[in-house]
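Missing here is one protein chain; the remaining ones are kept as they sit in the complex.
Per-chain residue numbering starts at 1, and chain names A and B are given in the order in which the chains are listed.
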Amino acid sequence: MSQHDAIEPAAESVSSETVRRRLREHDLALPTPWQLPAGVKIPASFVRVVGTRAFVSGHVPIAPDGSIADRAGRVGEGIDLPTAQQAAVEALLGVIASVERAVGDLERVRAWCRLWGMVNAANGFVDFPAVFNPASQLLVDLFGEAIGTHARVAVGLTGLPWNAPVEIEAELELHPATG
Amino acid sequence: MSQHDAIEPAAESVSSETVRRRLREHDLALPTPWQLPAGVKIPASFVRVVGTRAFVSGHVPIAPDGSIADRAGRVGEGIDLPTAQQAAVEALLGVIASVERAVGDLERVRAWCRLWGMVNAANGFVDFPAVFNPASQLLVDLFGEAIGTHARVAVGLTGLPWNAPVEIEAELELHPATG
Partner (left out) sequence: MSQHDAIEPAAESVSSETVRRRLREHDLALPTPWQLPAGVKIPASFVRVVGTRAFVSGHVPIAPDGSIADRAGRVGEGIDLPTAQQAAVEALLGVIASVERAVGDLERVRAWCRLWGMVNAANGFVDFPAVFNPASQLLVDLFGEAIGTHARVAVGLTGLPWNAPVEIEAELELHPATG
């Protein structure tokens, strides 16, 4: 696959069951959907569904129980590249869990349109694509190229909520709801 | 309302008159749509309408007369959290004013899809969600949950135009134009 290959979403779909099985083959699992810390209320949706479009709020890395992963710090300072890559995968798994919760079953996903990968970056760190490559590859592994391929941004920011090392925002296209 | 509640836009709509009345109940008002400083020309649109989608350019806080609000500085340095929250509300009001100007009446708005909240952040400031929570809550108060709920990003950047403390970019879904 080249970055220039035109991959249009096809009619196929990949069920939650298939995604969970493929995750097990990677020794991974979806977390419980994100729970905000006690007392924190955000008047926004983790996933906003408008017709066949789904807009995903920025997700920091999530622990298996749905709490914010205990991984605060800047990439290039306290957080090294392998840890940042793992954090990006945890953020992506949180995104997938929120999408599943919002749409019922992941077979509703017609295409991942774009991922915005943000790094809480120390001055001088520039290897942003490397931080998100394992997460991007995982998305393609889980959903296949036709659904999982996505446009991407991978950049460095001054700060992220809860001093998280990375954050992922995303947009998806859904199959129309039936019934 | 939980962040995981699936809130799909309904057929209802909320008119400009209703939005303005609700703003008065909050002791707020829409500003004059944003006017750039004399001599500044930007070859882009404040709101780009493509079919039923509206893309809103990044908006800094706007004063009632449509000029850029006199509030330059970094959040966590010269600008404290309450001031940043007020600035975020002023940016959101500027966004709403530009949308109204672009679409005629706010009853055209079917759904707020996403808000991107950006903070001109001092090193060490991380409470980005708190900066935009009052603005997000106001949007839901003004338009109701079905229309006003949105996905959100709230992150810290190195700098914003005119050294503004915050900036908001947004995407909306519109009802089709009639006539």
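Just so it is clear, a contact is a pair of C-beta atoms (placed from the backbone, for glycine too) under 8 Å apart; a residue touches a chain by one contact, two chains touch by 3 or more.
A quick note: this is a predicted structure, and the numbers were derived from the prediction, not measured.
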Touching residues on subunit B - with respect to the absent chain: 33-34, 36, 40-51, 53, 55-58, 98, 101-103, 116, 118, 157-163, 167, 169
Positions on subunit A where the hidden chain makes contact: 1, 3-9, 110-115, 119, 121, 123-129, 133, 136-137, 139-140, 149-158, 171, 173
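What we mean here is this: only the chains that are shown with their structure count from here on.
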Please work out the Cα centroid separation of subunit A and subunit B, and write it as a whole number of Å. 25
